[in-house]
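The structure follows.
All protein chains but one are shown in place.
Up next, chain A:
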């Protein structure tokens, strides 16, 4: 690696400097993929299931790569930017997302997670809380669902979520408040700790 005058410490470089370098050395963008593709794939899979997730994640990084010239280098952390692009691509699958949430709400069987549930010998169908949550998520405006899930599943704070979605922080806050109110209403009367999983022997 010394032929290029670079050192191992660059693996620790912040995202902005990697992206800056990738503008004249495109291969460097591979490191951005390595850093973020696993978590973004998990996030998208939770929303859309594994099949659509593959397309969305591939598109996300292709688009990010093509838009790297427009990246704001004053932002050291590219995570909001990448989740923003991913959220945008998820929007193209809105109908599928809602369809699968409704299926989970109706039947307790989740098309999104069915290929991941081999953790034990038991096939566990979703409890009442999951089904009600799915119902509430399905009925939210998609912009509210985007904000809510960036926070709940992406671990985003309000500021980063605002950056990812390209909206003011106050907008994120009010979307989140309304989404949470909706969820609470849907869960109302359910004591979450008393809901037990139904075990299907199959």
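Just so it is clear, contacts are C-beta pairs under 8 Å (C-beta built on N, C-alpha and C of every residue); 3 or more make two chains touch, one makes a residue touch a chain; residues count from 1.
Simple rule for what comes next: contacts and distances are computed from a predicted model.
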One chain is missing here; what is its name in UniProt, given the choices "CU044_5270 family protein", "ABC transporter ATP-binding protein", "L-cystine transport system permease protein" or "Amidohydrolase family protein"? "CU044_5270 family protein"
Interface with the undisplayed chain - residues on chain A: 1, 3-4, 6-12, 15, 18, 25-31, 33-35, 37-39, 41-42, 45-46, 54, 57-58, 61-62, 65-66, 76-77, 110, 112-113, 116-117, 119, 127, 129-130, 133-134, 148, 151-153, 157, 176-178, 180-181, 183-184, 187, 191-197
